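Please read the structure below before turning to the comments.
With one protein chain removed, the remaining protein chains of the complex are shown where they sit.
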Amino acid sequence: MLKDLAFILGTTLMYATPLIYASLGAVFSENSGVANIGIEGMMTVGAFSAAASAFILSDVYGILWWVPWVAFIIGGLAGGFFGLLHAVASVSFHADQVVSGIAINFLAPGLSLFLSRRLFEGATMTPAIPLNAKLPRPLNGVIENSILDTIFNQYASVYIAFLLVLLSWYVLYKTKLGLRIRAVGEHPKAADTLGINVYKIRYFSVILSGILAGLGGASLSMAIVASFRPTLISGQGFIALAAMIFGKWKPQGAMGACLLFGATTGIQIYLGSPQVGLNISANLLSMIPYVITLVVLMGFVGKAVAPAADGIPYEKGER
Amino acid sequence: MDAIKEHIDFQTVVVEMKNIVKKFGDFTANDHIDLKVHKGEIHALLGENGAGKSTLMNILYGLYMPTSGEIYIQGQKVDVKNPNVAIAHGIGMVHQHFMLVKPFTVAENIVLGMEPTGAFNKLNIKKAIEDVRALSEQYGLHVDPEAKIEDISVGMQQRVEILKALYRGAEILILDEPTAVLTPQEIRELIVIMKNLTSQGKSIIIITHKLKEIKACADYCTIIRRGKRIDTVDVSQTDENQLASMMVGREVSFAVEKGPVKPSDIVLKVEGLVVEDNRGYEVVKGLNLEVRAGEIVGIAGVDGNGQTELIEAITGLRKVKSGKVWINGVDITNRTPREIFEAGVSNIPEDRQKHGLVLDFTVAENMVLENYRKEPFSKGIRLNYDKIRSFAEELMEKFDVRPRNKELKARALSGGNQQKVIIAREVTNDPDLLIAAQPTRGLDVGAIEFVHRALVDQRDRNKAVLLVSFELDEIMNVSDRISVIYEGKIVGTVNAKETDENELGLMMAGGGR
Amino acid sequence: MEAKTMKERIKNLFLNETLALTILSIIMGLLVGAVVIYISGYRPLEAYRLMLDGIFSRPKYLAWTVIRSTPLILTGLSVAFAFRTGLFNIGVEGQFIIGALAATLLGYFLKLPAILHVPVVFFGGAIAAGLWGAIAGFLKSKFGVHEVIATIMLNWMALYLSNFAVEQEAFKRKGTESSHDIHETAKIGMDWLKESLGAATKVNWGIVIAIIMTALIAYLLFKTTVGYELRAVGFNKDAAQYGGINVKRSIVLSMAIAGALGGAAGALHVMGVSYHVSILAAMEGYGFNGIAVSLIGNNTPFGVILSALLFGGLTYGGSKMQLIGVPTEVINIVIGSIIFFIATNRIFRYVLKCLDRKKLQKGVQ
Partner (left out) sequence: GPKAPEQQQPGENNAPAEKPLKIAMVTDVGGVNDRSFNQSAWEGLQRAQKELGVQASYQESKQEADYATNIETLVDAENDLIWGIGFLMGETIKTAAQNYPDQKFAIIDYAYGDETPENVVGVVFKEEEPSYLVGYIAGKMTKTNKVGFIGGMDFPVIHKFHYGYLAGVKAANPNVEVMVQYANSFTDEAKGRSIAEQMYANGADIIFHAAGATGNGMIEVAREKGKYAIGVDKDQNPDAPDNVITSAMKRVDNAIFNVAKDLKDGKYAGGETVVYGLKEGGVDIAPSSSKLVPKEILDEVEALKAKIISGEIKVPATKEEFEAMK
């Protein structure tokens, strides 16, 4: 029983991690007033770039300690590049942010697959990364043969995700920068009249959002598995977006929502396992996370309020 | 030297705007305007809605670039490219629509953009709070630095705005219609604050439509009409009538002319009404009220005593917790807004942009917001746009809504014209009961005259009118009877002709009659 | 006289601004695609010729383009409709699945004459998906659940529900991963056209129904009291409530209509093209493409028709570029670029303005 619980917790952490990165990204973007529906695409390009660089780097330089980290960061930067595109469109050119986000959801995966074909002999997926070129597992072997191992023997990306939640919370609520980000998301004009550069803050937040989403993708392709393929992300960016809303636009809230989602998936897998032996259609089991999410939203969460200027392009000199 | 001008240092011109022209497309909002402000002076800007006052001040603050003209601050020519330049030259502005971040605290709003920080970019919120506290002591602007903006009154928010400017070391303070949303008490306090500031050497430019305030606080007044500067006058040497006629270009009457009151049947009856606010506190606590056909009942009171909730409860926008409301003897308690409308209640809402208009609808569409389902505007589910348009055209003509374009989005109208659209619509409904909440907020004297006329016409046609206003003058001039609301109850009702400001003020402060 | 100038003004505006900028965006998107094709080592002109031939060179191809665009018109319309009423319907994907499922169930289990069967299946699919959409509306109005979350969750639930249904013995066709086909009486093929277009071309009445639906929705939105209410709620809930509109009901109604449109797309797809539903290993993308279609079409009903045709043409014609080896991702890059340029069409406006200014200056000199 305890073992099963440990298993569910371990799965929770694993599933939640990519979502946490991506939803943190959404938190930054939306708190600065830029809706980011392009998270899905940014995750995809992050996952691809990380896996591809890890493979190529380890091929060229051999498996060195820095290879996975550099690849991980490249994944983030690739996401950040599309964040930049989104910022150019929606901040500088006052584009409809949904339109721009949707464009990114076509462009980023399209470009990833295209590059993959160029780099890997026409394949839309990367070869498997060598085990040691994946992100490290700091606790591997430290707590062997215990329940703790099932729960906590995770890839570094998992711990980093939680550190980032803490950091994001700190940045958003305890620093000057965070105050400005939130001010710009709530009332850009007020910020503008106080001499805050609304565009700069929004650029920063949206690019950061892309970087985080890219890292989320990378945490999938470099930790949970060891390669990129077109179906790797399939909808997780949207789930992350939902988690961000569910978490009321707050880092800690988004993390909670991601964990809930991971936990329900863990429970679903557990219920479908042979030792439970339930005779329920796998399709019905598969609905569990979504049903639970809705029920929780109905019962406990109540109305969430977006930042007042979320989704509205800001133009100087307009009332 | 005149008593009110004791602080003015006539030697030092702090701001000089020369030959300012601002064009929006073909439209000239500012047409060669000159303005000169001295150290320690309170300088009023007066003009009709849309005269170009806010535009001029936005130029001074760097929000708009002038088409041509020069600006000198402390004698130095300055190119005010953006607010940062203005701030650096000691200019602070309190905008017509507050520039406050609602979920933030007072202190956070004040320090935003000039935050005290520690290591790692950490916001030193303790220092911010201390600074704000010290600043508010220094200028006698009392605020709670840790309160959230969304939880404090409008008057408080105004102080936060002023503190924001002072925190940035403002020497010249621009106040754009600061009193439009304040209660009389708050206005009095604001005037004290302004005097206090000028006594410390600050200069103030204030935009207001209220002539009484100009008389009460300003040293000089520049009058702008249709983008042109008409004159700058010594306030002590003029009176309100002169100011008004200079501004409008014709004589304006302040007294509301009306015949004797002839009340008949009870239209609105409220008994033991209890209503909660958004946060779940009871703010209307067993209120009783009656309004008869043919009379205007004014509700006087300080903001926050349950006025908003009272009206929302009567009109069905808010749930009644207990008590009853009747219209013409019919119980309408907790009915839907539509049912209550059908029962004969129309409402000029307090927040015109939130409740009164769909800003992205055209003026024509807004004109039928309650009646779109009725003939001739629709038949079955089909809307008859021809009828809607011609109806709108007719109303815009009658109520002088400008510009006279029914296809314009309501968003594109000025605040005053938006208000006219609402009034046109609500008055034309010809309701048995017309509720008017703060109907003249932010309007110029000409427009105010117009609104008051409309209310009195309604009464003269033997309809009931319930007027809620923070402006005592308005309440006393327009109403027949005045009920004073205090802490969610009517603490007394007096005949408008038999009372005065002092008596009402006392009741509004909780001293019953 | 005034009316005429007004009309002219609208015409000019339309011709000069939106349409011109959209066309410019399409050209720019194709240029980006050309660069990508060139980098891949193929000849852009040849690839595009293949694509254009693949759309226009035979009546059959045009027919296929239309067939492929039909569901996109309706899913795009669903998104556009919801946008107009202030809601973001990410749930078309699921509504499409539910519509297709319900239509197949009714088309297979009911035995009716065609004159009844067709409407029963069509409206059955639409209504089922309408109810499915209404769930999100209900959750929003009753519990304040953001429709974006609710519809994302409902998408996955729809997918698994459909798979669950197909898995049932009575419904599943033995030896396949699909349901049984609907009866002939529920199909809407234009069989008389097959002679000229080839039997394999599944020309059907779907496009006609989709266009009628678009017109109906345009009418509903802009010419009726219901549309007035829905739009009012979309723009300003408080004012709508003040005006006596039942806001909660409007939200539910709006999501129901949007859902019904998504479901209609699914139903038509089943009735005209697929005749059955299959176990889905992943989302098919009708809904997400619908979002793109809606946005390219500027969220207007008739814009949606044009953009669906464009989208259908690009994906259908574009797939033929594979004949010379061009990877299909190119098409997604083209579509993404088009949407991106539409989003940023101020770039063009800005450039045009600069050009204008230069011209003026030259003129002065």
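All chains are identified by letter, namely A, B and C, in their written order; residue positions are counted from 1 within each chain.
Quick note on the criterion: a contact is a pair of C-beta atoms (placed from the backbone, for glycine too) under 8 Å apart; a residue touches a chain by one contact, two chains touch by 3 or more.
Just so you know, these numbers come straight off a predicted model, no measurement behind them.
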Inset, instruction - Would you list the chains present here that the left-out chain is in contact with? - result: A, C
Legend entry - Absent-chain contact - pick from C:Ile23, C:Leu116, C:Leu216 or C:Leu323: C:Leu323
Inset, instruction - Using the touch rule from the top, list residues of subunit C that touch the missing partner. - result: 38, 41-44, 46, 50, 54, 58, 60, 64, 68, 160, 163, 167, 175-178, 198-202, 269, 273-274, 276, 278-279, 281-282, 284-286, 315-316, 319-320, 322-325, 328
Legend entry - subunit A residues that touch the omitted chain in the full complex: 3, 7, 10-11, 14-15, 117, 121-125, 128, 131, 137, 150, 220, 224-227, 229-232, 234, 265-266, 269-270, 272-275, 281-283, 285-286
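Operating definition for what follows: only the chains that are shown with their structure count from here on.
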Inset, instruction - Among all other chains, pick the one whose mean CA position is farthest from the mean CA position of subunit A. - result: B
Legend entry - Length of the line joining the C-alpha centres of subunit A and subunit C, rounded to whole Å: 28
Inset, instruction - Round to the nearest whole Å and give the separation of the Cα centres of subunit B and subunit C. - result: 46
Legend entry - Of subunit C, residues touching subunit A in the complex: 36, 39-40, 88, 90, 139, 142-146, 148-150, 152-157, 160-161, 163-164, 167, 282-283, 288, 291-292, 295, 327, 329-333, 335-337, 339-340, 342-344, 346-347
Inset, instruction - Sort out for me which residues of subunit A touch subunit B in the complex. - result: 171, 174-180, 182-183, 186-187, 189-196, 308, 317
Legend entry - subunit B-touching residues of subunit C, taken from the complex the two chains share: 6, 223-228, 231-232, 235-236, 238-246
